[in-house]
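Here it is, the structure, as C-alpha cells.
What you see is part of a larger complex, with each chain still in position.
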C-alpha cells in the first residue's frame, strides 16, 4: 500500500494549500481522501444521461445529493454554478469546470474550449477549477495554449487546478485506446509535467495493448497498472473516475485498488446519480467505507 | 402543468433581475409570461422574408406593431437599433442581438459572428442581449470563445443573456436533424450549462429519431418532448420559437403545449408580420389569450 | 405656466431617453412628472436623521414606502443598493448616487468623493446616476476632475446623470448663502453647462441678497426666482429638493410654484419619512395631487 | 433581543456568501456567531503591545492560540500572512487586512494607506479582507478613493469586506470623541452605506455627549446605544471590538450586550493575548459561552 502524501509535502503555495485543505480535511470523511460528484454530463453527453433517473436532470437535486452523501465537492459548469450554487454556497466545495464540449461532432480532433475563467471561480467562491486536457489530440497546440493561461491564472490566484487528463484523438485509438494502461499512464504524467495539482484519470486497462509501445506489452495486473499511474503522477494527486455506469462490485473493486495504489480519491457521477435517490446514497456509503480505510491525516 | 419559477428563484444578480422584471412584469401581459418579436430575418435570410408583406420591410412598422400588439420586447441587430429604437426608447424593451450571419453560405460549419457588444446594449438602453449558439457545429471552438466574452460582459453589466440555442452542423444532420427532440433537448441543456438566462429553442419533433442516441428512440408525445426540454433548461427560462410561418392552429397549439410545459413565453416573428397589419394583431391576440392562462406572478 | 419639454426635445441619446422614459412614464403618475425619494441622509448627516422615526433607519422600510407612495425612483448609495435593491429590482427605478461625504468635518472646502461608478449603476440595473457638485467650493478643481469622468462614463453607457447642484464653500457664505436666489440660479446653470441631464436644486430664497451680485438685489417673488432657475437650467430637467423637514403647507406651496415654473418634479426625503408610515403616505398623496395638475405627456 | 439575519437575507452574491458561510458555520461555534482574533497591533501600535506577554510577539504562537481557542478567523497584515499562514492554511479562516498605519505620527488627519490588494487575499486563500475607514477624517477624499478600489475588487472577486469603521480626526474630537455613541453610530452607518459586508465598531459610550448633535444629548443606556448601532448598520453584520485590555467582567458584559443587540460577533485581540496562554484560553472560553447563547443557525 502506497501512502498518500500530506498537503505540506506537495510544493503548494498558500492559497492552493488552504483550498485543498478545506476540500480534503473539512468535508467528506475529513481524512485527506476525496469523493467528488461531477455533474457536467448534461453538457458533455446531453440530457440523455438523465433518462435513467429523470430527477438527476435537476441540478438542485444533484447538489443536494452531494451534500447528503458527504461528498468532498461537486463539479459544475459555470451556468449551473451561477444559478444553483448560491443556495448551497460554502456548504459544499465547488469545483468550477472551465472548459467543456458537446459530444455531437466526432472526437478525432478533440478540443474542449474554455468558456469560464479562474476569476469566475474566485468570484463564485469555488475551491478548485477543472480543465479537460485531451492528451494525444491533433488539436494539442490550441489545447496547450488555452491550458497555459488557465494554469498561470490558477497560480496567480492560489486556485487548485484539477486536470481531467483524457487520452483522445485518432492516434490514441491506434495505440490501445483511451483507457489502455499506456494511454492513462501517459496522460497522468503529462498532467503532472504541465502543473496540475490534481489529475483525474480513468482506471487503466493493462490488457489493451494492441498498438501500444512495447513497454506496455507484458502482463500487468490492474493493481500494478494503477500503481504505476499514481507513481507517474508523482506529487499531483490522483482522482480515479467512475466513467459510465457499471456493476457496483466492479466499481468498488476499482475504488479499492485505486486507493491501495495511493490515489487521493474518486470522482463518480453517473454511477451515483443514474439510480434512485436511496440507492444512490447506499452506493455512496460503500465508496465511503473504502475511503475510510485509507485515512491520510498527517 | 409545470409552473414557471419566479424571478427570485433563478439565481439572478440584481441587474439581471431588474431588467427581466421590467420585461416580464411591466410590459406585455405583466403576468410573468413573455411574447417577443424577433426582427433580424432581413439579416439572417435576406429581404425575401418581406415579400409576403412588404410593409414589414420597414423597421418602424414592425416596432410599432410590437407596441400595438403588446409584446414584451423587440429583437433587433445593432444597425436597426441605432437608427430606429430612439423613436420608441423605453416604451418597449429592446433585445439587442449581438451576433448573426447571412444564410448565403451553407450551414455545415455554422458560426454566427459577433458584431456588437453588451456595452452597445447598455448604451442603447436595451434590457437584454441575444446570442446565437450553434450547438453541435464543428466551429464549436470559435463559437464558445466569442460566447465566453459575451457571457462575462453580460455578467459584469447585469444584462440578461438570451441564447438562441440552435442545433446545427453536419453531425446534427446525421443524428435526427436540427429540430429533433434529441437536438433541441441537448441545445436547451447546453445553454443552461453555459450560463444563459433565457434560452430560445425550436419546438421539438420527437418523431425525428433517425441517427439520434437510443434514449430518444421510443415514442414520445410532443407534450412529453417539450416538457423534457423545459426540464433540461432548469433555471434558464425557455422561449419557444415560431420558426417559419405555418398554420395558425398549429402555432397556437405549439404555444399552448409550450406554456403547459413551463416555458416562460414565445418568440414569434414571421408568423406575426408575414401577413397584413390587422391580421397580425388578430393572431397576436390569440397568442396573448394563451399566455394569459399561465399567469406567473409570485 | 411654463411647459415641461418632452423627452424627445432634450437632445438625449437613445439609452438616456429609454431610461428617462421608464422613470417619467412608467412609474409614479406616468405623466412625465417625477417624485423621487432620496435616501442617503444616513451617510450625509448620520443616523440622527432617523431619530424622528426610527423605522426609517431600515432601508427596506424606506424603499417599500417609495413603492407604496408611487414614487418615480429611490436614490441610494452603493452599499444600500447592493444589499437592498435586489428585493425590489425593477419594481421601482433606482438612482445610484456615486459620491457622498459625511458632515463631520466642516464645509469650507466641501468635496464629495466618488466611491461608485456608472458601471456599478449599470450592473445594479439603475436607471440614473446622481452626482453632488459643490458649486463655488475651493475644491472645484478636484470636483470637476471626478465629475468629468462620471459625465463621460454616463455618456458612453447611456445613463442619465442627475446633478445635485449644491452651492457650498466659504465664498458662497459671503455671497448670500447656499439657498440664495443667486447661488441656486448659478448652480442650476453650471449643471446644465457641464452636461447634467437633470439637476436637483434647493428652492431659491430671493430675499437672501447680502453679498450677492447686484443683479440679484432687487425684489423678486419666489415664483420669479424659481422661474429663472428653471430657465437657467434650459434643457436640463429640474428637480426641486425638499431639504430639512418643514411645515407641510410651505412644502406643498414650494412644490406648486416649482411645477408652475416648469420643473419636472420633486425630490423629497426627510419631509416624507421623518414621520410615521401613514402620515408619510398622506403627505405624498398631496404632493402627487400637485404633480397630477402638470401632466406632461407629449 | 434582536435576531441576527441569516446569510441568505443579506443581499450577498455567491462568493461572498460561500466565504462568510465558511467563517460563520464551519469554524468557531458553527452557529452563525463569530469570534475573531485581530493581530495587527505590532504594526498599529508597535511591539510594545507584546511586553505584557512576550510570547505574543511570535505570530505562530498567536495563530495557534486562535486555533486552540476555536476562533472563527485571524486577522493579519500581508507580511505575516505570507510568512505564517501557510503552516495553518485552511485550518482557520484568514482575514487579510489591506491597509494600516503606525501610531507614530498624530491622528488629526488620520489615513490608513493600502499596502495589499484583494487579489493578494485571493492568492493567500483568505476568506475576507479588512479595511480601516477613518470616518470623519479630513483625509476623507483619499480614504474614499482607495476604499472605492477595494470595494470594487471585493465585489468582482466575491470577497467579503470587513470595514474597521473608526471615527477619527479633529472634528470627531470636538463632537464627543471617537467612542461616543454619536461617532460609533455614524461610523456604522457609513460602512453600510459604502458597501461593507461586516463592520467592526467600538462599543459606544452614550455618556460622551459634549459637542455631539442634539439627538444624542438625552440619556441612553449602553444597551440602547449598541441596539441603535446595530440597527444603523442594517444588513451589514456587526463585530464589536475589544479595544485596549480591560477588566474581564466589563468585557464579558460588553460582549453580552452586543450579542443581545443583534451583533454577529466579537473581535478581541489584546484582551485575549496580553496574558499567559492558559489564561487566554480561559477568557476565550467565557466569550464563547456568551456567543453560544445566541445561536443563529437558520
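As written, the chain order gives the labels A, B, C and D, with residue 1 at the start of each chain.
Following the convention adopted for this analysis, a contact is a pair of C-beta atoms (placed from the backbone, for glycine too) under 8 Å apart; a residue touches a chain by one contact, two chains touch by 3 or more.
Since we're looking at a predicted model, the values are computed, not measured.
**Student:** Since all chains share one sequence and 4 are shown, how many copies form the whole assembly?
**Tutor:** In total, this homomeric complex is built from 5 copies.
We take it that only the chains that are shown with their structure count from here on.
**Student:** Over half shared numbers or under half: where do the identical copies chain B and chain C land at their interface, same or different?
**Tutor:** same
**Student:** Among B-C, A-B or A-D, which chain pair copies the contacts of C-D, with over half of them the same by residue number?
**Tutor:** A-B
**Student:** Between chain A and chain C, what distance separates the C-alpha centroids? Give it in angstrom.
**Tutor:** 56
**Student:** In whole angstrom, what separates the CA-based centres of chain B and chain C?
**Tutor:** Result: the chain centres lie 40 Å from each other.
**Student:** I'd like the Å distance between the centres of chain A and chain B, where a centre is the mean of that chain's Cα atoms.
**Tutor:** Between these chains, centre-to-centre, one finds 35 Å.
**Student:** Going by the touch rule set out above, which residues of chain C reach two or more other chains?
**Tutor:** 82, 86
**Student:** Taking the touch rule as given, give the residues of chain D at its contact with chain C in the complex, in rising order.
**Tutor:** Against chain C, the touching part of chain D is residues 10-11, 135-138, 140-141, 144-145, 147-148, 151-152, 155, 167, 169, 171-172, 175, 182, 185-186, 188-196, 213, 215-216, 228, 231-232, 234-236.
**Student:** Using the touch rule from the top, collect the residues of chain D that touch chain A in their complex.
**Tutor:** Per the stated touch rule, the residues are 13-22, 25-26, 81-82, 85-86, 89-91, 94, 119, 122-125, 156-158.
**Student:** Enumerate the contact residues on chain A facing chain B in the complex.
**Tutor:** Those in contact with chain B are residues 40, 42-43, 46-48, 50-51, 54, 57-59, 77-80, 82-84, 86-87, 100-102, 104-106, 111, 113-117, 120, 142.
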